[in-house]
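A single protein chain has been omitted from the complex, and every remaining protein chain is retained in its original position.
Presenting subunit A:
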Amino acid sequence: MRQPPLSIAAHTAVSAMGVGLDATRAALRARRGGLAPCDLPGAPEGIWVGRVRGLEEVALPAPLARFACRNNRLAELALRADGFAEAVAEARERHGAERIAVVLGTSTAGIEETEQAYRRRDAEGRLPADFDFEHTHDLYALPRYVRARLGLRGPAMVVSTACTSGARAWLDAAALIAAGVADAAVVGGVDTLCRMTLHGFASLELLARGGPTRPCAADRDGISIGEAAAFALLERPRAGMRGGLALLGAGASTDGHHMSSPHPEGLGAAAAMRAALEAAGLAPREIGYVNLHGTGTRANDAMEDRAVAAVFGPRGVPCSSTKGWSGHALGASGALEATIAALCVEEGLIPGCLGIERADPGFESAVLAENREVPRLDRVLSNSFGFGGNNCALVIGRLPA
């Protein structure tokens, strides 16, 4: 079903690539990744992660101190970057605080705080009295924090569909605006490093060992987990926004196949891409670059290659994964990569996969291993897939001139 485009009036991102868009852009251009050997206590051996340095020192505003946890600190860091909070304040003047929704994705919210609290249990096994489940561990803590921090009064939503959460938040915010519930929305995702996901992916034998992740390489051996926060302000296009960045379409599907393995032929992935193209009213040839989910696991990258080739044709569109820079930021990855897609449109930049010499020779899609500058890049499709067989694709581009 066709959907009207929404303007990206402001956006920001924080990941292992850096704090804010300038740092992210510079890391992409210089092909400088943010992954490093994991130095978090109690993590699996021999893994690399995409850690945001200095996060532990970020202070939340005093009236919101009860929300303090790694996830909300990362959210705070991103809200301060790129004038994002100021841009939302201007939008609040235009639309009214009650007409701006907050729709955010996360897979684990502040569970890192709960992990710490479990290690501080008393003799009866009770959690410490200072542990605030409601404002840290609970999924709703994320949009509640962001909504309060930005002085908004519209509906607050938290989406948690594993690794599609951050992309799916964009899709669901677009539905809220289309349904007239809101005139604008703060969308995005935040997920932070925690022992649960590090050990969880280790138990599934899906983590790259002894070095950073190498998405799409023939000898790829798994994921490097990262942490990220990325936000965008979506609103209906206003006069004077012609040619500006926009969400052109969003599509979703499910596999109905397996809880933690994708459909081997990528049927669900292809269905989500086709739904996003249909929503944007675009043919596959009108897409200039596909930012792959590209986790670096054997199964995901092979499945996604088949799905991209099925939708765009063999070698039909340049594509790459940027997880070699940021790691897999799980529930934030779709939001981070939507923002990277927007940067690519602005810069005319197609980043090649980092840390690989060439793509798996068995792949049919045109995976790049070097950056490519192009005179125009008007539309980028960004893929996200997750446990539970959840799939989401976004088309990011420019409003008609």
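Convention: a contact is a pair of C-beta atoms (placed from the backbone, for glycine too) under 8 Å apart; a residue touches a chain by one contact, two chains touch by 3 or more; residues count from 1.
Basically, contacts and distances are computed from a predicted model.
A.B. asks: Looking at what's absent rather than what's present, what does UniProt name the missing chain, "NADH-quinone oxidoreductase subunit N", "N-methylhydantoinase B", "ABC transporter ATP-binding protein" or "Beta-ketoacyl synthase-like N-terminal domain-containing protein"?
C.D. replies: Record says "Beta-ketoacyl synthase-like N-terminal domain-containing protein".
A.B. asks: Determine which one of A:29, A:66, A:153 or A:358 touches the chain that has been left out.
C.D. replies: Considering all chains, including the one not shown, the answer is A:153.
A.B. asks: For the full complex, which residue in A:23, A:36, A:89 or A:204 touches the chain that was left out?
C.D. replies: Missing-chain contact among the listed residues: A:204.
A.B. asks: Could you tell me which of A:196, A:241 or A:399 touches the chain that is not displayed?
C.D. replies: From the options A:196, A:241 or A:399, the contact with the absent chain belongs to A:196.
A.B. asks: Against the chain that's been left off, what residues of subunit A make contact? List them.
C.D. replies: Residues of subunit A in contact with the hidden chain: 1, 3, 42, 97-98, 107, 111, 114-115, 118-119, 121, 125-127, 131, 133-134, 137-141, 144, 147, 153-162, 168, 172, 174-176, 178-182, 195-196, 199-201, 203-205, 251-260, 267-268, 271, 275, 386-390.
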